[in-house]
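Note that one protein chain is taken out, while the other chains of the complex remain in position.
So, chain A:
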Amino acid sequence: MAKVFIYPATSLILSDLVARFGHKPLGAALGIRERIQTGGVDSPPLQITPEEPKRGLKYAAVEVPSGVRGRMAIYGPLIEEAEAAIIVTEADLAFGCMGCARTDELILFSLRQSGIPILELEYPTNEEEGIRFVAAVKKFLAGLPDGGEA
């Protein structure tokens, strides 16, 4: 089983696909789950405190907006943990939306710099592309260590 970072990290479909093929999806649900389950922190809705943008300094300099650094405090550790990644570009909002365009740029850059295997796909716009899309994901995931059939 490999740890696969998904982009958009909020995509439930992508997360499900990775899990179906026997791997662990690393996405927003995982990063946020850790925060909402942490006791004693009460900043709604993501349990983020002003400490997170400071932790985010590891991924982005202080000149970068605090919201980008706060987001990177969630996604940065997941990217570090990832053994592979699937990137879907030009995705529809309903497929999974990443809020901040600047954070998106940094996440994609960090993934591409990390040297892990990456599958980059364009969001499918019709059924035929959809079939090719799923097949490509399947092939990629099968090629990862301990990858198997759903």
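Basically, contacts are C-beta pairs under 8 Å (C-beta built on N, C-alpha and C of every residue); 3 or more make two chains touch, one makes a residue touch a chain; residues count from 1.
Convention: contacts and distances are computed from a predicted model.
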item: Record-based protein name (UniProt) of the chain missing from this complex, from "2-oxoglutarate synthase subunit KorA", "Ferrous iron transporter B", "Methanogenesis marker 15 protein" or "Cation:proton antiporter"; value: "Methanogenesis marker 15 protein"
item: Candidate in contact with the missing chain, chosen from A:30, A:48 or A:137; value: A:48
item: Where the unshown chain meets chain A, residue by residue; value: 42-46, 48-54, 63-71, 74, 93-94, 97-102, 104
